[in-house]
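Now for chain A:
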Amino acid sequence: MFKRFKGFVNKEFYHIFRDKRSMIILFGMPIVQILLFGFAITNEINNVEVAILDKSADSETEVIINKINASPYFNIESEVQSEKEIGEVFRKGKVKAVLVFEKDFANNLQVLNQANVQVITDATDPNTANTISNYVQSILQHHSEEINLQNEVPYKVEVRSQMFYNPELKSVFNFVPGVMTVILMLVSAMMTSISITREKEQGTMEILLVSPLKPIQVVVGKVFPYIFLSVINAVIILLLGFVVFQVPVEGSLVLLALESVLFIITALSLGVLISTIAATQQAALMISLMGLMLPVILLSGFIFPISSMPVPLQVLSNIIPAKWFIIILKGIMLKGVGIAFLWKETLVLIAMALVFIGISVKKYKIRLE
Partner candidate 1 sequence: MSISIKNISKSYKKLKALDDVSLEIEQGELFGLIGPDGAGKTTLFRILTTLLFADEGTASVAGYDVVKEYKSIRRSVGYMPGKFSLYQDLSVEENLNFFATIFGTTIEENYDLIKDIYLQIEPFKDRRAGKLSGGMKQKLALSCALIHKPKVLFLDEPTTGVDPVSRKEFWEMLKRLREKGISILVSTPYMDEAALCDRIALIQGGKILRVDTPENIIEKHPKQIYNVRSRETYRLIQDLKDYPGSENVFAFGEFIHFTSSEETFEPQELQEYLLEKKHEELEIYPANASVEDVFMDLASSSET
Partner candidate 2 sequence: MEKEKVVEVNELTKKFGDFTAVDHISFDVYKGEIFGFLGANGAGKTTAMKMLIGISNPTSGEARVSHFDVHHQAEEVKKNIGYMSQKFSMYDDLTIRENIKFFGGIYGLSRKHIKEKTANLIEELQLQEVADSLVGSLPLGWKQKLAFMVSLLHEPRIVFLDEPTGGVDPITRRQFWELIYAEANKGTTIFVTTHYMDEAEYCDRVSIMVEGKIEALDTPKKLKQSFKTDSMNGVFLKLARNVE
């Protein structure tokens, strides 16, 4: 019994290791994706050129300007003399933001306890503009905290926002869980559905059916190698994230591993399900790409926040396993929370896995019809 299973699994590994395309998808993709999302596709800012319009030019503005210039995020490119010039520097395109300090800045701050800085950003790229203004605010707030410590001004009410879990707003913290989800989905669902339909296409499925192997043995034999490979992939991604981008795992590694296996099983059962519908490798590929990859990338909250989607899409996102897994991953990796906080998402994934397996078993044909 076990020998048959082993023989079958061996054969699957031969298929995988001899097919350059599967090797690239299996091991090239995760590395490329992580590096791509980590380095290239980022919504962080670095060394953004800004211009200053300092109408006050006192000691206080000088301190702030120096602080801004000293931060890794900004470079002060130029000073402009009047509001008229602002439009011009933007049109030249080099400067992404202009900071305008009001007249009598230091005085206002000391007398009125309030002084104004205006941040004008080039919003042709709205994401960057938004981030720039957040960063400037954060630097100014930091500065005003320092002043408040020196001068005892009690009872001052001010709104402070603070970034938890990812204080530097590093986008790679968001992308590592996202990429991991995408890769696991891809490897598990797409690769299994293709490898099963390949047997149908080549006609070898006919021989397997007319053999003493039980259908469940065929399916488990096909799926097992991919559980193994997916786990390896998950480890590679976490290591890359940790080593290259210092993405931490705050919570329990054991829980992370268990949840990953759960998600892999969910994805695999989806793959088996696809293979029961698709007759050819091409069809399996199309269904996997359209039916799985697009929703995983677009609707899971990986790239676009679910809360800002229209309501119908928000509802739809609930049936996407990746959404729940991303919540779990972020919970464990970034917040360091345990199962007590994630039991709901975990239950959803378990339920999904059971449903998919149930349907696949029901739809799996022991005959050709």
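Candidates were picked such that all candidates are chains of the complex that A comes from, given by their letters.
Following the convention adopted for this analysis, a contact is a pair of C-beta atoms (placed from the backbone, for glycine too) under 8 Å apart; a residue touches a chain by one contact, two chains touch by 3 or more; residues count from 1.
Everything quoted here is computed from the prediction, not taken from an experiment.
Looking at 1 or 2, the chain of this complex that touches chain A is the one numbered 1.
Of all the residues in chain A, the ones that touch candidate 1 in their complex are 3-4, 6-8, 10-11, 14-15, 18-19, 202-204, 206-213, 366-369.
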